[in-house]
Each structure stands twice: as C-alpha cells, then as structure tokens.
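Structure in structure tokens, see below.
For this view, one protein chain was removed and the others were kept in their places.
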Amino acid sequence: MQSISSEQNLSAVGMAVEDTNKRFGEAGISAEVCQHRSGRKYSFVHINCPPNHWVSLAKWLRFEQGVDYLSMITGIHFPLEFEFFSGQPGYAPGTPEKGWEVIIHLTRKGIKNPKLGEQTVINASKLVGMDVPLEYQVSLVLPQTDEPKVPSVQSIWEGADWNEKETWDLVGIEFEGHDNMMRVLNPHDSPPGFHPLQKQYKIRYHNHNEMYDDAQGFMRKPLDSDKKK
Amino acid sequence: MAEMWITMGPQHPMTHGLWTLRVKVDGETVVDTVPELGYIHRGVEKICEARDFTQITPYCDRLCYASAMTWAQSYIYAAEDLLGAEVPERAEYIRLIAVEMQRVASHLMWLGAYCPDVGNLTVFVWCLRDRELFLDLLQELGGSRMHYNFPRVGGVKRDLPIGFAMRARAKIEMFRKRLQEYEMLLDESTIFLVRTQGVGACKAEEMINAGVTGPNIRAAGVNYDIRWAHPYSVYDQIDGLAAVEKVSSNEGSDCYDRYRVRMTEMIESCNMIISALDSIPGGAETHYNKKDEMIYLKPPIRAPAGQNGFHHFEDSRGESTFYLAGGGGKKGRGEFPYRMSIRSPMFITIPYVSKAMIGYKVADIPAIMGSFDPCIGETDR
Partner (left out) sequence: MAKDAKYDWLNVNKAIDSSATDIHSIAFNSIDVNAGTSFCAADGTIAANTFFFDTIPKCTGEVFEIVTTSVVAFTMCVVIFSIIMLSQFITVIWTERKLIARFMDRRGATTSMRSLWVGENGVTAGEWWTLLPFGLGAPVGWLVNTLNRFVGNKSDKATVSRVNNRSWHGIWFLFPGFFQGLGDGMKFLTKEHMVPNKADKLIYELAPFLIISSTVLILGFLPFGSGIYAADPEMSVLFAFAIFGIAPLGVFFAGWSSNNKYSLLGGIRSAAQLTAYEIPLLITILSVCVLSGSLNVIEIIDFQYGSGVWNFFLIPLGALLFLITMIAEVERIPFDMPEAEAELVEGWWTEYGGMRWGLLFASEYLRCYAACILMAHFFFGGYHAPFANFIGDFGSIGDAYLAIPGIVWVLLKAWFFFAIFVWVRAAFPRIRTDQILELGWKYLLPLSLINLAFAFILRLYVFDGNSWGPGSGLIVPAAITIISLILFVVLSVDEDPDWDGQRMNHTRTRTPAGTHTLGED
C-alpha cells in the first residue's frame, strides 16, 4: 500500500522540532529528532519537558500543531537504590534529579470528519506539512519524591482519562486536576498507597522453576546462606 | 418507571470477556454507564521486568488471545527498537503473512461473537468453522492454534513450511466464496440491518480524541491506518488497501459500518497475503532452516539504561503500542527491560463506548459493544 515516505517523515519531523524549539525554547523544553532503530527506521519527535510546563505544551500541541491523539501515558519509578532480589546487592537506577518519569506518546493523525456519505481518500505521497502523520514522545522527569505529581491533560485529550487512571493505579503518580480518579486495574478496595509497579514491590517468583517447581520456596536458600557466621 | 442500575457481568453472555458494565436504565433506555475492568489483570507489565526479551514473547501472545500474533509482533518491533536489531527482509514478509492471517482469524472470531449478540446463531458456527482454515495455517507456521510464540527479536522462529503457500492460496480462495455467503445472509437480512443501522453513532474526530483507532475509525469514513502512516513492515511493497467505509449519517458511523469495514478488511488481508506470497524474496516454496540468516539475525542481548524503544502497531482492534525502557535486570545491565508499558486499544475504547451507548436501548448494548470488538485479555493485561 502506498505509504508515507521517509523524506516526508523526516521533513515533517524536522519542521515540528523547529517549531517546538522556537516556541518553547526558553521554558526549558527541548525537542529533538530521534530515530527508530527498527522497522523502516523512521524518525519521531522527542520532547523533554519540565512537568510544570506540560499543560501549556499539551495545549499548544493539540490546538496549534494538530496533535489530536494521545496514545499512552507511562509512569516509571527510578528509586535511588533497587534490589532485584531482597537482600542481595542491587543497583542505582535513579539519581536525585530523576526519581520518576512520565512518558507520553502522542500522534498527529490529521483526522477530520468526512462529509455524509463520503470517505476520505488519501494519497499518502501527496501529504505535506501539517497533514503528515507524526509520532511524538514527551518525557517529563520528576526528582526523587514520595508524592510525584504531574498536571493532568484530561480536558485536552479525552484519551488521557483512563491512561492517567491506569498510571496512578499502577505506578502511583498523581495527576492534578484529574476528575474522578479511581482504581481501574487493581481491585477497587486496594489499600491506599498500593501501587504495584513501584520498585519496592517485588515480584514473587523470578523464574519458572520457582513458580512451578517450588512455589513455596522450600528449595530456596535462606537469605544469609552465604554469610560467614 | 424509576431509574435503576443493572449490572451486566462479570458472568454474562454479552460481554466478550470478563468485565462488568453497570448500566442505569430508565425503562428500556440507557441513561448512564460505568464500566469496571480489571478482573483478569495479570500484572504482565510487572512480570516482564524479570524476563528476558525472548521470554516476554509468550506473555504478549496471551495478552489478547484472539489475536495473538499481532500482539507478539507489536512487542517484537518495540524490542527491536530498544535493542537496535536488524531483521532480514524475508522475515518481514513472513511476519506480514502471519499477521494478516491472524487479522482475518480475529475478525472471524469477532463476527462469530457479534452475530449471536444480535440474535443470529447460525453465523457463529459458520465463522468458527472458517476460522479453522486459518488456524490450521497458523498452526503449520507457528506450532499451535492460539499462542504461537512465533516471532523472534531479529527475525522469525522458522520459515514457511513446505507446501504452505499452496495451501494458503487454496484456502483463501475457498474463504472468499464463503465470505460472500455470510454477506448474503447478513446484508440482505432486514432484521440485521434494522438492528445495526442507526445504532451506535460515533464521529471520527471524537473517536480520535478519545483514543479509538483501527477499524472503528475507518468505519467513520477516515482512511487512517498505521500500516501506511507509520510504515513498519513491508506493507509499502505489497498490494493492499486499508478498508474504509463511507459515513452513513451526520452523527457518525453506526454498527453496520463497523461490520462492513471488518468484512472488507478480511478481503483486503487476503489480498495482502496473496501479494506477499507472490513477492517474498527467496520464493514462497523454499524453506530455510532455523537460524538461517535469511530469516533470523542474532540481535544484541542487552539494552543499557537510557535506551528505550516504542512502536505503534496496527492490531486487529486498533493501535497497540509497546514502550520498553532499558536497563533493568538483576544488576542493571539491561538483560531485562526496566519497564514495559503496553497500550491496549480496547482499554481506551471500552470507556468511550460506554459513554456512546447513552441514549440507546438496553437491547442495543450488545450490538454497540460488540461492534467495537472488545477483547478483555488485552484490556486488563
């Protein structure tokens, strides 16, 4: 099928990056061209944004740049210390400046309501400018804190609604201004503060042997088995 | 009559999967809805933080069990983005064939589940019978009928079996004729038309804003398909079009449009499979061994912290996205992903549809919900 060529993609991405940097450069928001390493290796726009400017960036993207679709909101927890196995030495995934990260994937799809009885006919090679579909990835970095907060874009994209609920439910990042926050994947009566994707909640089994052959851990060595007594 | 809340689910013949829809009705009219998901939340995202990149593939098969191949592929492309793996072209063709076959099988499953919702039980048996054709082909390719564990980071598990192309062509011919039979039964049935036309009107712009994609958008007259917009496999080298339906009313597309889109998509997927079989490099009749570099290139095993990858994929139900952040594992060396995030189209569509149902009758609830093709496995992950 006829698809967007890489030149269209590159030029659209370049234009978007330029526009973003021009508009928001002083606010600490930086956009750059990133390239996928798989598939057709097309490029996308990656934006680093401080959390307090997220709403204005979102509004600009939605209304000026025509980014009409929010795909996914991901929350990641970077603690200062993380032990993969309890009691065993771990590593430090986070730094004092980077404790939490919220990544938002957006797409500009350029969809307009077609007229009654018609369908839009698109010749992909003829799309130019703002009509070229484009992928965005926005990254909000939060410092180490116990109560990560990020403003909500629920009113800007309706698709953000349940994405934000899920992110709060699983990761624990609060979205300020979000209406009707509730548990969506965990049971409704989960204890407050239970956000399983945070790194201090450990997975019970680490491999299939443990899960199937030794579910109760009789064969596991005690935690201090290699400690010299 | 006073308004009352009815709970549809979690055990309910209407719901395709395990979820609850609480509906507030005023007589027969729906006034408000509250969907409740999460009954089969298995914590896949957390589990995969302790799994190798090859070990994650079977988990992704089980996300949406009706359309397993597409979900595994979706993950594989994201993993290849994270690791920076190269994929040979023949492998891309094989993946395309597998994905399109899975799409046809998934849509047949949808039709087989949708028609009993509307009342017609005959089509259920017919669709499942024809799905067997494709399931047999997928079994030859992947090894099992439902969860194949077929694609690998860097290629595919094994090549097309001997005689696969011949059987695929024959079965697709047979299937095309059968599809005409279904269209005759349903499209010419006044009752089916009366049940699905004018019901569940949704406009394209609202749907996009709410995050609905895929055949649901294409039913609203908008030609948007990730396969041409952000091309990832060899879709630009084969013949095939995205199936689009014309808008039927000022209020948007109705259930009948969504049904027609999926029927047309099945035909188009068959065209794509035939076209891919015609133009696969190395020929459709040759069979390369496993780990041959025509079908598999060994990828890097680790992805250090700071690297990440994502991929938008056109699943049978919409756009599925995987985001992988590197640098996880026992000592942070990156043999496991640090975070895997899954975007399920149905997780976003079900709340939207619950709102779009307001104003219709209780009897329309299965018709509308079914026409959006929910699959709860991917919704709850």
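By written order: A and B. Residues from 1 in each chain.
The rule we apply is simple: a contact is a pair of C-beta atoms (placed from the backbone, for glycine too) under 8 Å apart; a residue touches a chain by one contact, two chains touch by 3 or more.
Everything numeric here is computed off the predicted structure, so don't read it as measured data.
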Checklist line | Sole contact to the chain not displayed, among B:His12, B:Arg42 or B:Arg169 | finding: B:His12
Check: Taking the entire complex into account, which one of B:Gly252, B:Pro299 or B:Pro374 touches the absent chain?
Finding: B:Gly252
Margin query: Can you say which of B:Gly143, B:Pro281, B:Pro304 or B:Gly359 touches the chain missing from this structure?
Written below: B:Gly359
Notebook entry, point to check: Which listed residue, B:Ile162, B:Ile191 or B:Ile301, touches the chain dropped from view?
Noted result: B:Ile191
Notebook entry, point to check: What is the set of chain B residues that contact the non-displayed chain in the whole complex?
Noted result: 4, 6, 8, 12-14, 25, 28-29, 115-122, 124-126, 129, 183, 185, 187-195, 197-199, 201, 203, 206, 246, 248-252, 355-356, 358-366
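As a convention for this text, only the chains that are shown with their structure count from here on.
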Margin query: So in the complex, the part of chain B that touches chain A is made up of which residues?
Written below: 36-38, 41, 43, 45-47, 49-50, 77-78, 80-85, 87, 203-206, 208-213, 217, 220-225, 227-233, 235-236, 238-242, 244-250, 252, 305, 308-312, 319, 321, 323, 325, 327, 329-332, 338-339, 341, 343, 347-348, 351-352, 380-381
Notebook entry, point to check: Quick one: in the complex, what on chain A touches chain B?
Noted result: 1-4, 36-40, 42, 68-72, 74, 76, 82, 84-85, 88-93, 103, 105, 107, 109-122, 124, 133, 135, 137, 157-159, 161-163, 166, 170, 183-188, 196-197, 201, 203, 206-207
